[in-house]
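One structure, pasted below without further comment.
All protein chains but one are shown at their positions in the complex.
In this document, chain identifiers A and B correspond to the written order of the chains, with residue numbering beginning at 1 in each.
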Amino acid sequence: MFSGFMTDAWIVASLAALVGGAVGFFVVLRGSAFAAHAIPNGSFAGAAAATLAGVNPLIGLGVFSLAGALAIGGLGRRGRREVATALTLVFMLGLGALLLGFSDQYASQVYSLLFGQLLGISSAQLAPTAGLAAACLLALALLYRRLLLTSLIPEPVGLRASVTQMAFLVLLALATTLVVPVVGTTLMFSLMVGPPAAARTLTARPPAAIALSVCLALALVWAALALSYETDWPVGFFVGVGSGLIYATARGWGWGRARLGAGRAPVFGPSAPRGA
Amino acid sequence: MTATLASEPALAVKDLTVRRGGRTVLDGVSFAVEAGGFTGLIGANGAGKTTLLRAILGLVPVSRGRVRVPRGSVGYVPQRLVLDPDLPVRARDLIALGLDGHRLGLPLPSHTRRRRVQEMLEAVQAEPFADRRVGLLSGGELQRVLIGHALIGRPQVLLLDEPLAGLDLRSAQQVVALLARIAAEQRVAVLISAHEMNPLLPVIDRIVYLAGGRAAAGPVEEVVRSEVLSRLYGHHVDVLRVHGRVIVVAGTGQAEHPAHEGVERAAVEIV
Partner (left out) sequence: MAAIFEPGFFSSPPVRLALLVGGLVALATAAVGVLTVMRRQAFAGEALGDVGAAGGSGALLTGIAPLWGFLGLALAAAGAMEFLGVQRARGREVATGVVLGAGFGLAALFLYLAATDSSATGATGSVLFGSIFTLSDATLPLVAVLTGLTLTIVLGLHRPLLLASLSPELAAARGLPVRLLGALYLGALALAVALAAITIGAILSTALIVGPAAIALALTAHPLRATVLAALIGLAAVWAGILLAYDSFYWPPLHHGWPVSFFVVVLILAGYLATRRRR
């Protein structure tokens, strides 16, 4: 399973896990779980549109992810964030379904966009994927301190929190373009949220948590790829269920530790989910 | 305000102990409030006032002790209630829920209910904004609505958690006067918590003073004395009375929490 087209798959998947695990840490920290669910699902329409137009789906993914991020950020200010996000997400999905209905490959296209397509990763995607990954990590490094600060203190003095939030959403959109081809729009969330959430229960220090999160994400993706290769079952299945198992195990571990009186489970971040 | 002695107090707390996270928040607290009585629950921030009120309501697990309270006849005004601005609930709807919030089925139009809601709206002076969404009310306005919500069911006991926090002096006086009037009319036993006792002094007859998890309870003149409070705090405190205001000062000469505010207020008002 390590030769031919699979090497491309391994590389792209590893990059996805690297970026997903790192960015995901901040998604969990900032309580932006719903946005992390909405933006990739929104990009579904973009990929559909691109496929229909015969353009590289990645471009459609990227454009619509950005549009989704901006819409969520903008609409969210004029009403409930949850509702704005939900309706934007659903509209994009509906639009994508419509556009794919115009093609004759409806079922398979829908499926592979939503759940990821192992065979669909071509060597042509390597270079753009690597470039995107580098850009994401660079952006993350630049925003690192600001993101940490605004997660703890929503309105710090001398810093425009809304600008940071917008930048974060854009970063999320870029990460989406990277991760979706591997695991599909619906399961990007599992890659981006399960491992970091698990890491957070196990350690409180940000650098350690980010490292652990990336390691867990890599392990998850590698296992999913290998199992998918062996069984022919979709990658998305293993990622979704695997992410749930990782999270449940970590929570169970933390709960067990607290019960045995080892002290309170480490906690880091805002005490209430704030939404995107 | 004289406390009328009834055969049994409306609210009785006996040896109440609450432990949380390894800390003893309340330690053997005992006191009682008579029907028509107006008791102030005084303590610094973090002294356990909210915990005590919630323990009385049964919202907090109790390690030891007993609370006797008329079930289903307790009104509660929480310290803070954050409401979304688009909630489809008007001030009069929130007050109405105080009357029938527990009833099943759809609310049928009822003259009696409408009249009682209107009366309560006027009593708490919420008539001007009766039809405004609760999420759009100011802090003071919402508080009056919450008081109306708590009182419309004619409870025997009324608990208020720091209703005066964040209010300017005039608003605080208005709220206190409002409460005193309604409590007297309905013979409600009122327990009102605050971290500053001075605005309440004109209306309360008894005080429960909370410090270090322990409480000293009784008539104000008996409890607010240097010996009593010093024993409670575990170190020497002085109780000074200046122009009818009480100031509690720690022995080292630095002002204690409640006193600090008292000193500032006194300094301003002498003008």
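Everything below uses one rule, namely that a residue touches a chain if its C-beta (ideal position, glycine included) is under 8 Å from a C-beta of that chain, and two chains touch if they have at least 3 such contacts.
If you're wondering where the values come from, they're calculated on a predicted model, not measured in any experiment.
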Of the listed residues A:V19, A:V63, A:A173 or A:L187, which contacts the missing chain in the full complex?
-> A:L187
Touch criterion as defined above, residue of A:M6, A:I59, A:L95 or A:A211 at the omitted chain = A:L95
Sole contact to the chain not displayed, among B:D86, B:E119, B:D168 or B:E185 = B:D86
Since one chain has been left out of the picture, which residues of chain A touch it in the full complex?
-> 28, 31, 33-34, 36-37, 41, 75, 78-80, 82-83, 85-91, 93-95, 97-98, 101-102, 104, 106-108, 110-111, 114-115, 184, 186-187, 189-190, 193-194, 197, 233-234, 236-244, 247-248, 251, 271-273, 275
Those residues of chain B which, in the complete complex, touch the missing chain = 57-59, 71-72, 74-76, 78, 81, 83-84, 86-90, 93-94, 97, 100-107, 131-134, 146, 149, 159
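Following the convention adopted for this analysis, only the chains that are shown with their structure count from here on.
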How big is the gap, in whole Å, between where the Cα atoms of chain A centre and where those of chain B centre?
-> 48
